[in-house]
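Report on the structure given below.
All protein chains but one are shown at their positions in the complex.
Each chain gets a letter, A and B, in the order it is written, and its residues are counted from 1.
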Amino acid sequence: MTDQPPIISIRNVTKRFGTVTAVDDVSIDIKRGEFFALLGPSGCGKTTLLRMLAGFETASEGSIEIDGQPMLSVPPNRRPVNMVFQSYAVFPHMTVFDNVAYGLKVTGVPKAQVAGQVREALALVHLEDYGRRKPDQLSGGQRQRVALARALVKKPKVLLLDEPLSALDAKLREAMRLELVHLQHSVGITFVIVTHDQDEALSMADRAAVMDHGVVRQIAAPGTLYEHPNSRFVADFIGKMNLLEAKVAGVSGGRLAVEIDGLGRIDVPHEGDASGEIGIAVRPEKTRLSKEPPAGDLIGLKGKVSDVAYYGNESHVLLDTDTGVRFTTTVQNEVRRTDSSVLIGDNLWISWSPEDTLVLSE
Amino acid sequence: MEDWRKNKGAFATFLGPASFWLLVFFVIPLILVWVYSFGERGPQGQTYLALNFENYLRAIEPIHLGIFWKSVWIGAISTAVCLVVGFPVAMGIAFAPSRWKNPLLLIVVLPFFTNLLIRTYAWIAVLRTRGFLNFGIEWTHEKLDGLATLAGFPEAMGDFVPLELLYNQYAVIIGLVYVHLPFLILPLYATLEKLDRSYMEASLDLGAGQWRTFFSVLVPLVMPGIVSGALLVFILSMGNFLVPDLLGGTDSLMIGNLIAREYGAARDWPFGSALSFMIMYPVFIFFVINAMAARYRTHKRAAA
Partner (left out) sequence: MTEATIRPPRRRRSRSEINPLDYLKRPWMQLTLFLSFLFLYFPIVTLVAFSFNDSKRNITWKGFTWKYYEKALNNDSLHDAFVNSMIVAGTSTVVSTALGAMLGLALHRYRFPWKGTYEGVAHLPIVIPEICMGVAMLVFFNAIGMKLSLTTITVSHIAFTIPFVAVVIRARMTGFDVSLEEASRDLGASEWQTFWHVTFPYMIPGLVAGALMAFVLSLDDFVITFFTAGVGSTTFPIKIYSMLRFSVTPEVNAASTVLIVITLSLTLVAMIVQSRWAKGRQQ
């Protein structure tokens, strides 16, 4: 699979709206059969990029190839991609069946084949018995399935999904995540999904591109994005992160000595070179709270609990150090009790292993 | 919205005065005209109340029916032309970048705020035998004539005979389209503007071309706007009095002119009343159907 040419090849694409640059020199290769996510806060250019793949926007610079074909002057109706819209855009004046059949009819698929293909597509999304309904007789989740069937019936090379889960309620969203992944496995089509929800991207995608202000910050598998973010932005955007500003004091044999304001000098493992101002980061769940100072080579600092936020399965504890640094850590609520094991005002130590420390030069 | 029973005093204060005015100075006069339409004309043109259908029978005599037919026909053609001209304009504005929308709309509605009489009259200067249009045609003719003479065919173009553009039904249609175009563009624009763009994008995305998208997706979705705009233009065109009066000729007598004549020179008010209700019955019927359809839709939505 790896030696196959990419299904989508985005090369140095820039999109400007007037003076605003929505997408800035983006290059991405998306592999055949991949579940790919474009992830980023609203306004980061991810939707614009998706719309350029579909053909609704034209790149100001750069090129887009889909399956080896340049897409520059190909209108949306001739591209081998189909889209599931954020609003679903299920035609309200047509029945479910006609909605799904529309894309086949307009491209001249023989009538005899249309009914069969539509039935297959509806079965794929478990809506076999809804063909005669009008969209206003469907729930939001069902309308989304219609939109999915309508796009999949065209057997596109790539399915584009624009924030497909954002309009669903929390429970349904969870279920749909799993279902989309199953669907993608069973049809074997490349999925490109746009989302601002990191959980969504991490749980569904094979790989994700994290975007910010029109720029791609990192393209990697979910695990890599979480455990090895390449910049302060990615570290902070994906999951929770304790970030400290530090200065490099010395490099020696795979270890880095850094000076952190208010914490002193610590040693962390680090491959490669680093100098000047850097970011030091550690995930809250990789830290421990203790009454006593940590033993061994653990990095530790002392602080006062300023807040405890209860989330059911875990609690988030905020710790303020004497030097004005604020840390978050998570405490698993492993025992059934309603009073907190940590109280506001407690003086505690927070500690973590140097191996869990991230060094962010960007 | 709150129920009127919650605060009857405020409800009556707000709704009362306008209701009173419209009842006395609009509804009662209309009822009066309706009553008159069953009346009889006295020898000096007085109106005697009665209950006969003479006037309606007269209204459907061939000569009057012909005028009705003509009014309906001219109204229908004007509406069709308005649609053909107005739809692209409404579409162009609705799909324009947002900073262009208001200026373009302003350009469309400004003429609408100038006097109807003056707007109609302005066309006389354009269309009459010595008007701008004929002037332009004559100028072109002269130039062509000059060219033909140069080419060695001095007689090729013949003499210029001004076209009879005014005082016929074509002038009336032009006038009606001119006067009513904004009535169609505005409701169409309002519906197109509200339309979710992703319906059209979905259609393009599924492989339909622009024309297919236009007819299979856009037109069905904005049908309510098209129907209400077209109906308004049709009613107003069919019952128009001023435009055929100023721009029309003997071939373009419309129902409005006939009503005006019965109330004026002919002084046959009962017949005039019957004629004006012949326009209003279809209007009423349409509104009843429309109201029932709206009721049905809300019930259906409430049930779902």
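The rule is short, and it goes like this: a contact is a pair of C-beta atoms (placed from the backbone, for glycine too) under 8 Å apart; a residue touches a chain by one contact, two chains touch by 3 or more.
Since we're looking at a predicted model, the values are computed, not measured.
Asks: Can you work out which residue in B:Leu204, B:Ala230 or B:Leu253 touches the chain that's missing from view?
Replies: For the chain that is not drawn, the touching residue is B:Leu204.
Asks: Consider the whole complex, including the chain that is not shown, and state which of B:Leu116, B:Leu163 or B:Val227 touches that chain.
Replies: B:Leu116
Asks: With respect to the chain omitted from the figure, which of B:Phe26, B:Trp69 or B:Phe153 is a touching residue?
Replies: Checking each option in B:Phe26, B:Trp69 or B:Phe153, the one touching the absent chain turns out to be B:Phe26.
Asks: Out of B:Ala50, B:Leu65 or B:Ile107, point to the residue that touches the absent chain in the complete complex.
Replies: B:Ile107
Asks: Looking at A:Thr58, A:Gln113 or A:Ser306, which residue reaches the missing chain?
Replies: In the full complex, the listed residue that touches the missing chain is A:Thr58.
Asks: Just the residue numbers, please: which parts of chain A touch the chain that's not shown?
Replies: 55-58, 60, 67-69, 72-76, 78-80, 155-157
Asks: What is the set of chain B residues that contact the non-displayed chain in the whole complex?
Replies: 1-4, 7, 10-11, 13-15, 17-19, 21-22, 25-30, 32-33, 36, 85, 88-89, 91-93, 95-97, 100, 102, 104, 106-108, 110-111, 113-119, 121-126, 130-132, 135, 178, 181, 197, 200-201, 204, 210, 232, 235-236, 238-242, 246, 256, 259-260, 263, 269, 272-273, 276, 279-280, 283, 287, 291, 294-295
Here, only the chains that are shown with their structure count from here on.
Asks: Starting from the mean Cα coordinates of chain A and chain B, work out the distance between those two points in Å.
Replies: Result: the chain centres lie 55 Å from each other.
Asks: Going by the contact rule at the top, pick out the chain B residues touching chain A in the complex.
Replies: 196, 198-199, 201-209, 212, 216-217, 220-221, 301, 304
Asks: Could you list, by residue number, the parts of chain A that touch chain B in their complex?
Replies: 54-56, 75-79, 81-83, 85-87, 89, 91-93, 102-103, 106-107, 136-137, 147, 150-151, 154
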